[in-house]
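Can you read through this structure? Questions will come right after.
Here the complex is missing a single protein chain, while all its other protein chains stay put.
Coming up: subunit A.
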Amino acid sequence: MVDTLSRVPVTDCVKLCHRVVDGLCGRQRPSRRDYSTIWSPEEWLDLLNSLTAVCRLAVGNNSSDEEVLAGLSGVGSSSHAEAVLSVLRARREEIRRSLLDRTNSISSATLQDFDWQLKVALSSDKISSLHTPLLSLSLDVKENSALRSFTMEMNREELNTLVSSLEAANKVVLQLK
(Lines give C-alpha, C1' and ligand atoms only; values in the text may rest on other atoms or scores of the structure.)
Protein backbone atom coordinates (compact mmCIF):
# COMPACT_ATOMS: atom_id res chain seq x y z
CA MET A 1 0.00 0.00 0.00
CA VAL A 2 1.66 3.25 1.09
CA ASP A 3 4.88 1.56 2.19
CA THR A 4 6.49 2.20 -1.21
CA LEU A 5 6.29 5.91 -0.53
CA SER A 6 9.59 5.84 1.33
CA ARG A 7 11.44 5.32 -1.95
CA VAL A 8 11.47 9.05 -2.62
CA PRO A 9 13.05 11.78 -0.46
CA VAL A 10 10.78 13.76 1.82
CA THR A 11 10.63 16.95 -0.29
CA ASP A 12 9.55 14.99 -3.37
CA CYS A 13 7.08 13.14 -1.23
CA VAL A 14 5.46 16.44 -0.18
CA LYS A 15 5.21 17.53 -3.82
CA LEU A 16 3.74 14.20 -4.88
CA CYS A 17 1.15 14.31 -2.13
CA HIS A 18 0.13 17.83 -3.14
CA ARG A 19 -0.32 16.64 -6.71
CA VAL A 20 -2.42 13.74 -5.51
CA VAL A 21 -4.62 16.16 -3.59
CA ASP A 22 -4.82 18.31 -6.73
CA GLY A 23 -6.15 15.29 -8.60
CA LEU A 24 -8.64 14.66 -5.83
CA CYS A 25 -9.88 18.26 -6.12
CA GLY A 26 -10.45 17.98 -9.85
CA ARG A 27 -7.21 19.34 -11.22
CA GLN A 28 -4.37 17.54 -12.95
CA ARG A 29 -3.19 14.32 -11.33
CA PRO A 30 0.51 13.51 -11.06
CA SER A 31 1.66 11.78 -14.23
CA ARG A 32 3.37 8.43 -14.02
CA ARG A 33 6.00 9.48 -16.51
CA ASP A 34 7.75 11.62 -13.89
CA TYR A 35 8.09 8.67 -11.49
CA SER A 36 8.41 5.73 -13.89
CA THR A 37 11.89 4.89 -12.62
CA ILE A 38 10.78 4.66 -9.03
CA TRP A 39 7.57 2.66 -9.16
CA SER A 40 6.23 -0.04 -11.48
CA PRO A 41 2.74 0.62 -12.94
CA GLU A 42 0.94 -1.59 -10.43
CA GLU A 43 2.77 -0.05 -7.53
CA TRP A 44 2.06 3.39 -8.90
CA LEU A 45 -1.69 2.72 -9.15
CA ASP A 46 -1.68 1.15 -5.73
CA LEU A 47 0.14 4.09 -4.24
CA LEU A 48 -2.15 6.63 -5.86
CA ASN A 49 -5.29 4.83 -4.76
CA SER A 50 -4.11 4.35 -1.23
CA LEU A 51 -2.93 7.96 -0.86
CA THR A 52 -6.27 9.22 -2.16
CA ALA A 53 -8.10 6.90 0.19
CA VAL A 54 -5.99 8.13 3.13
CA CYS A 55 -6.83 11.75 2.30
CA ARG A 56 -10.52 11.04 1.94
CA LEU A 57 -10.73 9.00 5.08
CA ALA A 58 -8.80 11.50 7.15
CA VAL A 59 -10.87 14.48 6.06
CA GLY A 60 -14.19 12.66 5.76
CA ASN A 61 -14.03 11.21 9.26
CA ASN A 62 -12.47 14.41 10.57
CA SER A 63 -9.88 12.27 12.30
CA SER A 64 -7.15 13.66 14.52
CA ASP A 65 -3.45 13.70 13.74
CA GLU A 66 -2.78 10.60 15.82
CA GLU A 67 -5.38 8.59 13.96
CA VAL A 68 -3.90 9.63 10.65
CA LEU A 69 -0.43 8.69 11.82
CA ALA A 70 -1.72 5.32 12.96
CA GLY A 71 -3.21 4.81 9.51
CA LEU A 72 0.14 5.70 7.97
CA SER A 73 2.10 3.32 10.14
CA GLY A 74 2.82 1.22 7.06
CA VAL A 75 5.18 3.88 5.73
CA GLY A 76 8.74 3.03 6.62
CA SER A 77 10.08 6.28 8.07
CA SER A 78 8.21 8.58 10.39
CA SER A 79 9.40 11.66 8.46
CA HIS A 80 7.40 10.52 5.41
CA ALA A 81 4.32 10.06 7.53
CA GLU A 82 4.88 13.53 8.95
CA ALA A 83 5.13 14.92 5.42
CA VAL A 84 1.82 13.34 4.42
CA LEU A 85 0.27 14.68 7.60
CA SER A 86 1.51 18.22 6.89
CA VAL A 87 0.04 18.07 3.39
CA LEU A 88 -3.24 16.92 4.86
CA ARG A 89 -3.23 19.76 7.37
CA ALA A 90 -2.56 22.32 4.66
CA ARG A 91 -5.19 21.05 2.27
CA ARG A 92 -7.88 19.90 4.70
CA GLU A 93 -10.28 22.67 3.73
CA GLU A 94 -9.87 22.06 -0.01
CA ILE A 95 -10.36 18.31 0.31
CA ARG A 96 -13.41 18.87 2.47
CA ARG A 97 -14.91 21.12 -0.18
CA SER A 98 -14.32 18.62 -2.97
CA LEU A 99 -15.86 15.84 -0.86
CA LEU A 100 -18.86 18.05 -0.18
CA ASP A 101 -19.15 18.62 -3.92
CA ARG A 102 -19.18 14.87 -4.48
CA THR A 103 -21.91 14.49 -1.94
CA ASN A 104 -23.87 17.32 -3.49
CA SER A 105 -23.81 15.66 -6.90
CA ILE A 106 -25.47 12.58 -5.51
CA SER A 107 -28.26 12.41 -8.08
CA SER A 108 -28.03 10.25 -11.20
CA ALA A 109 -27.01 13.07 -13.59
CA THR A 110 -25.33 16.32 -12.64
CA LEU A 111 -24.28 19.33 -14.66
CA GLN A 112 -20.51 19.51 -14.66
CA ASP A 113 -19.82 22.41 -17.00
CA PHE A 114 -21.40 24.45 -19.76
CA ASP A 115 -20.32 26.59 -22.66
CA TRP A 116 -22.24 28.83 -25.03
CA GLN A 117 -21.77 30.62 -28.31
CA LEU A 118 -23.95 33.28 -29.85
CA LYS A 119 -24.36 33.13 -33.60
CA VAL A 120 -26.29 35.16 -36.14
CA ALA A 121 -27.81 33.35 -39.08
CA LEU A 122 -27.54 35.78 -41.96
CA SER A 123 -29.42 33.70 -44.50
CA SER A 124 -30.78 30.25 -45.09
CA ASP A 125 -31.25 28.08 -48.17
CA LYS A 126 -34.74 29.55 -48.66
CA ILE A 127 -34.55 33.06 -47.24
CA SER A 128 -31.81 35.31 -48.49
CA SER A 129 -31.68 37.72 -45.58
CA LEU A 130 -32.55 36.28 -42.20
CA HIS A 131 -31.07 38.03 -39.22
CA THR A 132 -31.86 35.55 -36.50
CA PRO A 133 -29.67 35.23 -33.43
CA LEU A 134 -29.05 31.63 -32.40
CA LEU A 135 -27.57 30.34 -29.17
CA SER A 136 -25.65 27.09 -29.24
CA LEU A 137 -25.43 25.73 -25.73
CA SER A 138 -23.35 22.71 -24.78
CA LEU A 139 -23.88 21.03 -21.44
CA ASP A 140 -21.36 18.60 -19.96
CA VAL A 141 -23.42 16.22 -17.89
CA LYS A 142 -21.95 13.56 -15.62
CA GLU A 143 -24.13 10.51 -15.79
CA ASN A 144 -23.13 7.45 -13.81
CA SER A 145 -19.56 8.73 -13.61
CA ALA A 146 -19.31 9.11 -17.41
CA LEU A 147 -19.06 12.56 -18.92
CA ARG A 148 -21.52 13.20 -21.76
CA SER A 149 -21.83 16.35 -23.77
CA PHE A 150 -25.20 17.62 -24.95
CA THR A 151 -25.22 20.34 -27.57
CA MET A 152 -28.32 22.20 -28.68
CA GLU A 153 -29.09 25.22 -30.76
CA MET A 154 -31.96 27.50 -29.85
CA ASN A 155 -33.57 30.61 -31.19
CA ARG A 156 -34.86 33.38 -28.96
CA GLU A 157 -38.22 31.82 -28.04
CA GLU A 158 -36.74 28.44 -27.24
CA LEU A 159 -34.09 30.06 -25.09
CA ASN A 160 -36.79 31.96 -23.21
CA THR A 161 -38.65 28.72 -22.55
CA LEU A 162 -35.48 27.07 -21.28
CA VAL A 163 -34.64 30.01 -19.02
CA SER A 164 -38.13 30.16 -17.54
CA SER A 165 -38.18 26.42 -16.84
CA LEU A 166 -34.76 26.63 -15.20
CA GLU A 167 -35.99 29.53 -13.08
CA ALA A 168 -38.99 27.48 -11.99
CA ALA A 169 -36.64 24.66 -11.01
CA ASN A 170 -34.51 27.10 -9.04
CA LYS A 171 -37.60 28.30 -7.20
CA VAL A 172 -38.40 24.74 -6.17
CA VAL A 173 -34.85 24.29 -4.89
CA LEU A 174 -35.11 27.53 -2.92
CA GLN A 175 -38.34 26.33 -1.30
CA LEU A 176 -36.56 23.18 -0.18
CA LYS A 177 -34.04 25.23 1.78
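Simple rule for what comes next: contacts are C-beta pairs under 8 Å (C-beta built on N, C-alpha and C of every residue); 3 or more make two chains touch, one makes a residue touch a chain; residues count from 1.
Everything below uses one rule, namely that contacts and distances are computed from a predicted model.
> Would you kindly match the missing chain to its UniProt protein name, picking from "IBH1-like N-terminal domain-containing protein", "Coiled-coil domain-containing protein 22", "Large ribosomal subunit protein uL29m" or "Pescadillo homolog"?
"Coiled-coil domain-containing protein 22"
> On subunit A, what residues meet the omitted chain?
14-15, 18, 25-28, 49, 52-53, 56-57, 59-61, 86-87, 89-91, 94, 96, 98-100, 103, 106-108, 113, 115, 122-123, 131, 138, 140, 176-177
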